[in-house]
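Okay, here's the structure, questions in a sec.
Right after this comes subunit A.
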Amino acid sequence: MGRRVSLFVTCMVDQLFPQVGMAMADVLERAGYQVDFPENQTCCGQPAFNSGYRAEARTVARHFLDTFESSEAIVVPSGSCTAMVVHHFAELFHKEPGTLARVHSLEKRVWEFCTFLTEVAGVDDVGARFDRVVTFHDGCHGLRELGVKDAPRRLLARVRGLELREMVPAEECCGFGGTFAVKFAELSGAMARTKIEAIERTGAQTVVSADPSCLMQIQGALTRAGSHIGTLHLAEVLASR
Partner candidate 1 sequence: MSTEFAQKSHDALVDPKLQLAIYTSTARLKQNRIDAVSPAALPDYQELRAQANAIKKHTIDNLDHYLEELESNVAAHGGKVVYCKDGTEVSDFILNLAKERGAHLIVKSKSMTTEEVDLNERLEHHGLESVETDLGEYILQLAHERPYHIVAPALHMTRYQVADLFERELHAPREIVIEKQTALARSVLREKFLAADIGISGANFLVADSGAVVIVENEGNARLTTSAPKIHIAVAGIEKVIPRAQDLATFLKLLARSATGQLLSVYTSFLSGPRREGEIDGPEEFYVVLLDNGRTRLLPDKGKRQSLFCIRCGACLNTCPVYRKIGGHSFPWVYSGPIGAILTPQFMGTQHEPALPFASSLCGACGEVCPVKIDIPKVLLDLRSEVKKSDAREGRNRLEKLGFRLFAWLMTHPPLFEMAGRIARSMGWPTSRKGPLGAWLSERDLPPLPAHSFREMWRRR
Partner candidate 2 sequence: MSRDYILHKVRTALGRGAGQAVADPPPVRIRIPQVSIDDRIASLLERVRALAGQAVVADDPRAFIANIVAGKSAVASNAPFLADCGITGLPGVRSGITGREELRDLCATVDAGITCADYALADTGTLVLLASPHEARMISLLPPAHIAVVPRARILTGLDELFSLLPNPAEATSSMVLITGPSRTADIEQILVRGVHGPGSLTVLVV
């Protein structure tokens, strides 16, 4: 693979957390990659797919396929969006053999951010410094659909000044779940509060995650609870000097 990657920042990062995209670009460049941003990108279609609207999801997925047709490698700062592309696009196009072939080609080129760094770029140490006590929240899709567990921890272990404390219990859902968060708001809120209780028990000052949607849920719950604990995307931590 050449040293060129395309960013798929995700619709959420593009519109709500642009600093995450900038940080990711920064880290990738530091790792020696030339980074481009295909301007036509928008969304992976997950909101429609998860809400049961497959035709609409297919429309958006087609657009994604077109946008990234010629990208060698696509890096994504979100486990759930990556999982949508590499696991669910094929389901959407199982009746279209032609498109399905393009999907299978695409699946090989799309990478969740931590996994890209540790497995493709082959780096654990990106020269970062972050003097804080942090805890890491495993986003469910990244964890269970993509096996993202060790990669972020290997990366965090090399961040100078950073102390990582694991949550107990670990690996529990923050309650975002896409439209679930608003359709089942009370339940989603209850799940978020259980999550922040676990976070508070670690004594960490910052929650780090590789999924922006989880961060939005967790930060929203922390702020509502009057907590001073902050949230950061892993890319932002890795971009810190």
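Basically, a contact is a pair of C-beta atoms (placed from the backbone, for glycine too) under 8 Å apart; a residue touches a chain by one contact, two chains touch by 3 or more; residues count from 1.
The candidates were selected such that all candidates are chains of the complex that A comes from, given by their letters.
From a predicted model like this one, the values you see are computed outputs, not experimental measurements.
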item	value
Interface partner of subunit A in the complex, by touch - 1 or 2	1
Interfacial residue positions of subunit A with respect to candidate 1 in the complex	9, 11, 13-19, 21-22, 25, 37, 39-43, 45, 47-54, 56-57, 59-60, 62-63, 88, 140-141, 143-145, 169, 171-173, 175-192, 194, 216-217, 219-221, 223-224
